[in-house]
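Removed: one protein chain of the complex. Kept in place: all other protein chains.
Letters are used for the chains, namely A, B and C, taken in the order the chains are written, and counting of residues starts over at 1 for each.
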Amino acid sequence: MMLTMILLPALAALALPFLKRRRDKHRCVMLALALEAVLAANALLLPEREMVLFSMTESLTIALRLDGISKLFMAIGAFGFLLTGIYAFRYLEGEEKDDRFFVFFLLSQAALMGMDFSRNLITMYLFFEMITLLSMPLVLYDRTEQAVRGALKYLFYSIAGAFLALGCIFFLSKFCVSLEFVPGGNLDSEKTAGQETLLQILVFLGVVGFGAKAGMYPLHGWLPTAHPVAPAPASAVLSGIIAKAGVLAIIRLIFFCVGADFLRGTWVQQALLGLALLTVFMGSMMAYREKVFKKRLAYSSVSQISYILVGLFFLTPESVLGGLLHVLFHAAIKVCLFLVAGSFIHNTGKHNVDEFVGFGKSMPKTLWGFTLASLALIGIPPASGFVSKWYLALGALDSGLSIYSWLAPVVLLISALLTAGYLLPITVSGFFPGKDAAVPAKNDEGGWSMVAPIWILAGLSLLLGLCAGSLVGVLGSLAASLF
Amino acid sequence: MLQTLWDSRVNCIAVILFAVGFATLLLHRNLFKKILGLNIMDTASCLLLTSLGYIEGRTAPIIVDGVTDVQRYGNPLPAGLVLTGIVVSVSVTAVMLALTVRLYERYHTLDLDEIYMLARQEEGEK
Amino acid sequence: MKKSEFRKWLKSWDAGEFDFTEALSDRASLPQPDGGSKDHPWKLEPINRLEQGEIKSFRKSYPFFAVVLCCIMIGFLLLTVEHLPTFGAPDAPAHNEVMERYVEKGMEETGAVNVVAGVILDYRAFDTLGESHVLYTAATAVFILLLSLKGGGEPERERKIMQSDPLLKSTARIIVPLVIVYGIYVIFNGHLGPGGGFSGGAVIGGGLILYAIAFGFEPLDKILNLKVYRMIVLCALCFYSLAKCYSFFCGANHLETIFSPGKAGMIFSAGLILPLNIAVGIVVACTMYGFYSIFQRGRI
Partner (left out) sequence: MSFIANLPLFCIVASLVCSVISSVLNGKLARWLSMALSLAVAVCSLLVLGMVWQNGEPLTYLMGHFPHPWGNEIRLGILESFFSFVFAAVMFLCMQGAKIALTQDLEAGKRQFYFVMTDLIQAALLVLAYTNDIFTGYVFIEICTLASCGILMIRQTGRAILASVRYMIFSLIGSGLFLLGVTILYGITGHLLLPSLHEAAAELWHTGDYRIPLTSSICLITVGLAIKSGLFPFHYWMPDTYGCATPCSSAILSGLVSKGYIFFLLKVIFSGFGTEVFYGSGVQNVLFVFGICGMIFGSIGAIQENDIFRMLANSSAAQIGYVYLGIGISPEAGVIGALFHILTHAVTKPVLFLSASRLSDTAGGSKRFKDLQGSGYAFPLAGFAFSLGALSMIGIPMTMGFMSKYLLAVAGLEATFKAVPTLLALALSTILNTFYFARTIIRLYTPGTPLSSAAPWRAQASFGLSAICFSLLNLGAGISASPLIALLRHGLEFFGKVG
């Protein structure tokens, strides 16, 4: 089951180059994505299960497991890729060699699935590297000078982070009972005795390293460079879904290897929280000041993903619940927003925010989708963003950390205002261009295959908020199980 | 200290020669002098080897009228090793000289740095 | 070459402007694979400044470090020597049971009166096997570099040799046979007295070189050209390797060899040592002459 979910996209990707006609290729991609989604839906209902693929040495095994966390991320991966794929057909139709895109698109989905299912640190690290290597060609797609530069930057940041983390993994292999993931951590208490400081430093490094992929502060630089140059579907999955791989890695590291109790109240927690909050604020700030739409979205991803990290670092069930909720919501919202950006570029060829005047007239469907999603992102009740932020704030307030417990909500609030500040003007100027503004001609907005994904995602970002109760129930128990 | 050094002055000379050869090798840009330095180094180590084999007041290890008494003869092993060392250094010198001739034919100088620059230019022209 | 010329040659090493082609042999027309020719188009002027700057600064600092390094080395080695056993002391660790056995048992075990020959050709024959192949490797390397494929050589160069003065010729006429005979003696005497394949071969080689200087290469070319040289080396080295392989094999499996040490002191004794000496001698002689000839005119 898990293996099929990993192999299916990979095989489809390898099959692509051998298909001659363009429509066959698209059929093949479509089929793979749809099957993947079905399998994912099926897997959501399955009980926990695990398997061992093979072992490099006695201590290094490649093993898979299906548990709550992997279900969450796996579902996001499958459905996000499905919608983006549908969108991408139309978006890339101008290109002559778009199968190169789909090959790596599917391959990175396969790697992502592997990462979600991984059962120990080594497996996770392996797939983490694979994701980096396989998703880099998506950024490279245009092969322009900036594309190469962006791809190299992405590669360099991710690998650098990954190797910071690898050092941490090496040490953990000494301090942990085994590298297996055990909820609540499996540190070997007598081995760690006296080594706490070293271990704390290592965990800090590890989190920072994995944080590179999630765009956490010291290593966030690649997002704003890489996303604008990538084609819209690519940047959608990159920042909506693949960036979540970093979050997943951090969750695995903190809650499944080291254990929350080990970090609670130490300087590590303080420092990480500081970084994360700094990232939240700075990301929104940069997004506010940024004029290029995709760059603005990229910065907003930086800040939004750090919301999740803030939630994780507070190490309380509520905050973690908030974080997990935000993983889900942000995935839907950010993918939607990037697809919107893609439609704007594809249909009007405009990148700059100031040029989006009057789009409410020219492409209303897209702009409505955008408006809903941005409302959700800002967190206006009852949209989804509100729920997650609510739990984040709760978790922060009763975390018992003197400064952060009140600092965090304030930062979240400011950042929410900034979010409104950098998203809503587009809607406003879109629907109410001044009298003398030149309203662009109406166009077909790329047909249903580009509009439908946007609307589905926008709808999700509302509905998930409306029916948040059940979600909170499920994810709440999941979050509680981590402690 | 000095007394011991004086007693085994041959060894001292050998190692000093070795360092001198080393210095020649490092200091001179001229290929011939580098080769000379190499030869000095080899000779020095051979000298050290021989002097280690020498024993005060004994003859060369060639059995004279059948007397096989250890007290009469020097140590044969270092002699054999020195022989090998000499052959090796001869071969190495031959190869180095051949290389030198080649370089000289091509660049008409023996100064390694100049040869290097000329070679760079040559590549640049190609 | 004349004395003044020689001094000029010595002086001009550093500068490197001296025309090497007179000092060494004149082999201008030796073919060069990638067409670099004797009069090369590049002069030193157009070198870009930066590189020269680099080199300059490098040269300024470099000798200092080199000298310091060497001084450190001297001190270090002298310290070592001071703690080494004293020169010529009979109780030094080097003179141990190994040497005892070589000297005391050497004669009946190897049959060689010359213990050194016994050591290098029987006790430690593997080293010597490698040693002769070092020489062979070097010869091959020199061939790779200097062997001119269109075996022309340079006529005018050889004419120069032919015009060498009568004094040399008449001396050579007397000396060369003596030298060669002496070399043969040294080889055949290798296991009985001082001598052996390498030294004897070197002497013979010297004789051949002297002959070539005096009378030019033609007379020798008839008997010792490249083909012959290769066959000689081939046979000698193969014989050497296979014979040694045989005796190693017997030794390791504790079998009796057909080569008995024989009665020490006789010319035909000491088992393999004499034939091996001969083989090595032939190789060394030919290689010495080959080196001279190939440096001289690019062929044998």
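Simple rule for what comes next: contacts are C-beta pairs under 8 Å (C-beta built on N, C-alpha and C of every residue); 3 or more make two chains touch, one makes a residue touch a chain.
Here the structure is a predicted model, which means the values were calculated and not measured.
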Among the chains presented, those that the missing one touches: A, B, C
Contact with the hidden chain (one of C:Val115, C:Leu129 or C:Ile300): C:Leu129
Touching the absent chain when the full complex is considered, from A:Ala32, A:Val103 or A:Ile122: A:Ile122
Of C:Cys70, C:Leu84 or C:Ile294, the residue in touch with the unshown chain: C:Leu84
Contact with the hidden chain (one of C:Asn114, C:Asn189 or C:Ser247): C:Ser247
Contact partner of the left-out chain, one of A:Leu8, A:Ala75, A:Leu155 or A:Leu418: A:Leu155
Footprint left on chain B by the chain that the document does not show: 15, 18, 21-22, 25, 31, 34, 38, 41-42, 44-45, 48-49, 52, 77-78, 81, 84-85, 88, 91-92, 95-96, 99-100, 102-103, 106-107, 112, 115-116, 118-119, 122-123
Where the unshown chain meets chain C, residue by residue: 32-34, 36, 76-77, 79-80, 83-85, 92-99, 101-102, 109, 122-127, 129-131, 133-134, 136-138, 140-141, 143-145, 147, 149, 230-231, 233-234, 237-238, 241-242, 244-245, 247-253
Hidden partner chain, residues of chain A it touches: 54-58, 60, 122, 125-126, 129, 133, 140, 143, 148, 151-152, 155-156, 159-160, 163-164, 166-167, 170-171, 173-174
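Keep in mind that, in the parts below, only the chains that are shown with their structure count from here on.
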Among all chain pairs, the one with the most C-beta contacts: B-C
Chain A and chain B: spacing of chain centres that average the CA atoms, whole Å: 68
Euclidean distance of C-alpha centroids - chain A vs chain C, Å: 72
Cα-centroid distance, chain B relative to chain C, in whole angstrom: 13
Chain B, residues touching no fewer than two other chains: none
Touching residues on chain C, where the partner in the complex is chain B: 13-14, 16-17, 20, 24, 27-28, 30, 32, 36, 38, 40-42, 44, 46-47, 51-52, 55, 59, 63, 66-67, 69-70, 73-74, 77-78, 80-82, 84-90, 92, 94-95, 98-100, 102-107, 113-116, 118-120, 124, 127-128, 131-132, 134-135, 137-139, 141-142, 145-146, 193-194, 196, 198, 264, 291, 295
Residues of chain B defined as touching chain C within the complex: 1, 4-5, 7-12, 14-16, 18-20, 22-23, 26-27, 29-30, 32-33, 51-56, 58, 60-63, 66, 68-70, 73, 75-81, 83-84, 86-88, 90-92, 94-95, 97-99, 101-102, 104-111, 113-114, 117-118, 120-122, 125
